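Shown below is the structure under consideration.
Excluded from the complex is one protein chain; the other protein chains are retained at their positions.
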Amino acid sequence: MNAIILSAIWGILMMFSAVFIKSKTAPKYIALAGIILIFAANAIELYSGNSFFTIDVHDMLRTGSFNLTFIAVALGCTAFYFLLSGGEFEKTGPHVAEYFALIFFVLCGVSLCATFNTLLMLFIGIEIMSIPLYILTGSDKRNLKSNEAALKYFLMGAFSTGIMLMGIAFIYGGTPNASFYIDNIQLGTGKMPVMIAVGLVMLMVSMSFKVSAAPFHFWTPDVYDGAPTVFTSFMSTIVKVAGFFAFVRLFENSFGKIQSQWQTLIVFITIATLLIGNVTAVFQQSVKRMLAYSSIAQAGFMMLALFALNDRAKEGLVLYAAAYSLATIGVFSILLKMNDYTIDGFNGLAKKHPLLALTTTVFLLSLTGIPLTAGFQSKFYMLMAAVENGHHFWIVIIAVLFAAISAYYYFRIIQAMYFKEPLEDIVQTSEVTVSFKILLVITALMIIILGVYPELILGWLYH
Amino acid sequence: MNITTLSFILLSIMAIGSAVMMIRSKSPVHSILWLIIVFFAISGHYVLLNAQFLAIVNIIVYAGAIMVLFLFVVMLMNLNAETEPVKNYRLQLIGVISGGALLLILLSALMKMNSQQMVQMKIGDPGLISNLGKVLFTNYILPFELSSILFLSAMIGAVVIGKKD
Amino acid sequence: MDIKAYIVLALTLFTIGIIGVLVRRNAIIIFMCVELMLNAVNLLLVAFSKMHAVSAAVKASPTYASDAQIFVFFIMIVAAAEVSVGLAIIVMLYRNTHSVDVNFLNRLKN
Amino acid sequence: MGNYITFPELLIWLPMLAGILCFISKKEQSAKTIALIFSLIVLVISAVSLFYTDSKFATWNIVNYFYPNNIGNSFYVGLDGTGRLLTFLTALAFPVIFIATYKNNYKNAASFYGLMLLTQSGLMGVFCAMDALLFYFFWELALIPVYFLCSKWGGEKRIQATFKFFVYTFTGSLLMLIGIIYVYLHTPGRAFDDNTSSVHSFALNAFMNASLSASEQNWLFWLFFIAFAVKMPIFPFHTWQPDTYDQSPTSVTMVLSGVMVKMGLFGLIRWLIPIFPLATVKFSHIIIILSVIGIIYASFIAIVQDNLKKLVAYSSIAHIGLMCAAIFAMNQLSVQGVLLQMFNHGINIIGLWIVIELLEKQTGVKHISQLSGVANRAPVLTILLVIIALANIALPLTNAFTGEFLMLSGLYQFNVWYTVAAGLGIILAAVYTLNMIRNVFYGNTNSVVDTVNEISFNEKFILGFIVCLIFIIGIYPQPVIDLTKSAVTELITKIK
Partner (left out) sequence: MSNVLQIAWLIPILPLIGFIINGAGRNNLSKGVSGFIGSAVVFASFLLSIYVFIQVKNGHTDVLHYFNFINIESLKIAFDFKLDQLSSLFLLIITGVGFLIHVYSTSYMHEEPAKDFAKYFAFLNLFVFSMLLLVMGANYVIMFIGWEGVGLCSYLLIGYWFRNNDYTIAAKKAFIMNRIGDLGFLLAVFWLIAKVGTVSFDEVFSTVNLAKLTLTDKTGITLLLFIGATGKSAQIPLYTWLPDAMAGPTPVSALIHAATMVTAGIYMIARSNILYTMAPLTQGVIAIVGLATAVLAATIALKQNDIKKVLAYSTVSQLGIMFLGLGVGAYTGAVFHVMTHAFFKALLFLGAGSVIHAMSGEQDMRNMGGLKKHMNITHLTFLLGCLAIAGMPPFSGFFSKDEILAAAYANNPLLWGIGVITAMMTAFYMFRLYAMTFLGKFRGTHDQEHHLHESPFAMTFPLIILALLAVIGGWVGIPEVFMHGGHKLEAFLEPVFANTNEYVNAHHPHEHLSPSKEYILMGVSVAGALIALLYAWNKFSKYEKTELPSTGFAKLLENKWYVDEIYQSIIIQPLRSLSVFFNNVIEKKGIDGFVNGTGKAVNYGSRQLRWLQSGQVGAYVLLMVIGILVLFIIQLFL
């Protein structure tokens, strides 16, 4: 509750700050203060179990340690995001404060997605998350790529919203007690009614769209590629994992008991996602676009949570959220400093900026899932969840085979940085400040600490 | 066949026919006008279902505000001409076929339902303004408030994107 | 009236919307098709609401089948917000390219 | 933590600490010195550990920290006879490598030595880990630094070759990870519980008690086996090896071939056979056939190899194939032989690499056809090489003889024909080894070789040291056998 309300309020605050404060750098600090405040408030709620605000929500939202931990992870990652990339907002356009405001609104949507208990709140949450993103995607107004991305994102997003609503309608129609509460669908143990089945598929399609799972991922590469990099970083991480959290929450609470009846669909989606994400990423020359595909690939792994749908899966998802977001934000923050977004642009980075190269390596290793990084722990939990599920065991093997392919494209960057010489004596990066380096190191350390000691997050799940 | 059924059929034909015309017409302005007719037909359905509030809102918000906005934009851009000179008929055919297949699959599955569930027509109070208002401002106060965020962000969006710098 | 009739109607409208999205290249019309899809959903929701209104179990609940109509209301709200953003994006695009053809811009691919 | 000495910890953390120190030191000379000194200290510790056992655990030296978690893994390390032997090999290999390549000047020496020591730490961890997840951690930890070492300091085609190696092993180990998870979920206890005592566990003994049906064992076996087979490597998973050995910097190749391939064998002994005894028995024939095919196949290829490094690589594949076959023969003779041979092979192949490194450094070529008559220029080198090469082909009174004798003898008790086929490997080994000696060292010198000088003191020293080890173990292998005897017995009783 704290996070939802405070992030909404802080968004409005940011919005007004644009009117009163003309400084370009000030919004970043206000936003940082805000995110820390919200994080603290959320932490207090997590720790004490009580929100600052007592509102009768009619059970439309449910806060528990699980949700709050997830929100904490999302907020924490956003804090890192602000710290690492906050300074880059102004490169996109003049409305820095507005961008921050939009991001706070997105965070409000993220929090809603993490706590919703009715389909209505899910819908509103998703929309609150999406609409600001359409804007952020198109915020680089003069850039045709940004325009194109925004248009594609918007049209396809609206389309998927339509699908989702149709699904909700059918669920509503199929539920005997006419309710939108996700835990009140009252399914028997037998075969589910046709209307529910239709609604379920449509919901699955739209949620898959939001988390960019194949074959509903088509917007992802284009939008991530076209959007201003600094916002790609945000939307490919925090927003996406929030989508996943919502996805898992929705399907676990509403259809968890009859999982066997729809697991095949998830298997199909998971494999398609893994295949398309990993295989297509191999050929990409632009790091940004490669990361877009990699985010699809990672989504494939996160789909395992949906496949498994047990405690381990949820733990894994939270861990995955943290690991994946931190690493991707880290890589993007470095990418933002690069002058050339192609892989060749990274050639010989280790010579000039050993620290940048080292931290990038840590991030990429984490994304690959090498032990001692958070990425390994999260993948490990996912695999464990999937094995624990007991059905379709082979999907796990396919997943790891694709994970091996993922090493291929992540390591291309590492190879470029360490083992190749820069083409000529060009300026590779924009100015890299000491504080940025320190923050990078902290982020990398965070990843390693989580890799060694995932209890840091998992411990809160059952608080 | 009573009057209810008859109006249902008429309204349905109107809605579907206009919808088809909307996607078929070359001129965006005509499309918009066809769509407005669809909305009116749907509003008629609402009336038939005794959802008075939604019938009114639909006309005010959709047919009135939203579609006028569309019309306004189209006029502003002066798009009232042939805008899609190159037509890829094959792609269109595939589109129609796959859309049709979707419809077919869904209907064939849904029509197999054996339960005969009737819809309450013309009577019933869930759709009355007083009831809805009460529910909206008691049970649904939170989403109602939250939707303001949606509008705020839409507003910022309009500013950020639309404003000339 | 049988609910199936409404299902057929709503799905038909919905599918027409989808087909519209598939076959048209004018961004505004595609967007309108999405709106048509939303309206089909709205209609279906209201029909379901009235279908459930007969059920005794539902009558006992405090919100008594009006949830769906409230939901429709929210859909309209969201649609309105989407429209403002969507049209802003389309206008922006038009400003830069003088076209609203979705295939006109095709720099992001592969 | 108990009140006993914790060798496993020392062996793991000390190299890691040294590695980090190297990274920090920046200066080439200091990094070298740190690496050498620390590796020697580790060697001493390891040597002491050979004689130390906890009274509490009979033959083990165990450390176990539980840290709060809900999945039941812990920092659980221990040393039994096998572990002691292999940690000792690891501890021995690194100083030997450092001394032998002391004169090499690496670009970025600090990183080089740092990564080398990290590799050592990872290897130690692999040999000490008693917890499956920890084992997996170290398994990968040993791989990553090697990846960087090879890619950074290797030959022309290093990036592709190393990457192939990396992806190959990575895929294998991921499959193993699935296996680990599956077994874990079938260990006694429940997945998550506040009462830690009833949680599933990754501990080795829990794994051994996992309730796995025969059919489950059947496919789990392969998940584990592929990971180990890639690492060893066993035919047909071996193709990464020749390229990698060829392209890696020689000191890394020494680590790879001397110690790292033992990870796979060790994995079989520690993590495969005791956990899946039924499947082991069931598949032993298939594995042995694969291994034997590998022996003959690799030996044949070695005969026509012109590239010295690839020759040694294929020879190593053949040797490892024999060891793998012997493990699956599953009797005391064969397993004892394997343990002995693991150590011997490590020493011998490092010796061979040192010689090849010397040759390549001095002449700049590594192709047999380009070399000739080295014996004219460097007789001492030749003598030492010949001894090491003869050890490589298991001549009696060299260390490898005892190992191969025991292995083949054990294999014979398993099946005669496999032994005959594996025995052909001995003949073929003589063919390619003697060919190599003849072409490279005998005959008249050519222009490339004319510049070769006799080896320097520290090279002589280290090669001499290796030769001494070869003879000592060759003549009196009993201490090594005694060290691992109980471990072997334990394993055999497990399978029976």
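By written order: A, B, C and D. Residues from 1 in each chain.
As a working rule, a residue touches a chain if its C-beta (ideal position, glycine included) is under 8 Å from a C-beta of that chain, and two chains touch if they have at least 3 such contacts.
This is a predicted model, so every value here is computed, not measured.
Every shown chain that the unseen chain touches in the whole complex is listed here: A, B, C, D.
Interface note: of C:Val46, C:Ile75 or C:Leu108, the residue touching the hidden chain in the full complex is C:Leu108. Shown as candidates are D:Gln305, D:Gln341, D:Thr363 or D:Asn392; the residue that touches the absent chain is D:Gln305.
Within the set A:Ile5, A:Ala97 or A:Ile163, the residue that contacts the chain not displayed is A:Ile163. Contacts to the hidden chain, counted on chain C, fall at residues 18, 21-23, 25, 30, 102-103, 106-110.
Although one chain is not drawn, its touching partners on chain A can still be listed: residues 151-152, 155-156, 159-160, 163, 194, 197-198, 200-202, 204-205, 209, 214-216, 218-219, 221-222, 262, 264-265, 268-269, 275-276, 279-284, 405, 408. Touch with the hidden chain on the side of chain B covers residues 91, 94-95, 98-99, 101-102, 105-106, 109.
Convention: only the chains that are shown with their structure count from here on.
Looking at A-D and B-C, the interface holding more C-beta pairs in contact is that of B-C. Note on chain placement: the centre of chain B and the centre of chain D lie 70 Å apart, centres being C-alpha means.
Per-chain Cα centroids separate chain B from chain C by 6 Å. Counting partner chains per residue, chain C shows two or more touched chains at residues 3, 7, 17-18, 31, 49, 51, 65, 67-68, 70, 74, 78, 81-82, 85, 88-90, 92. Within chain A, the positions touching two or more other chains are listed as 120, 124, 127, 131, 134-135, 138, 141, 150. For chain C in complex with chain A, the residues that touch the partner chain are 3, 7, 10, 14, 17-18, 21, 27, 30-31, 34, 37-38, 40-41, 44-45, 48-49, 51-52, 55, 57-58, 61, 65, 67-68, 70-71, 74-75, 78, 81-82, 85-86, 88-90, 92-93, 96-97, 102, 105-109. On chain A, the positions that touch chain D within their shared complex are 311-312, 365, 370-372, 376, 380, 383-384, 387-388, 393, 396-397, 400-401, 403-404, 407-408, 411, 415, 418-419, 453-455, 458-459. Chain A meets chain C in the complex at residues 119-120, 123-124, 127, 131, 134-135, 138, 141-142, 144-145, 147-152, 154-155, 158-159, 161-163, 165-166, 168-170, 172-173, 176-180, 221-223, 225-226.
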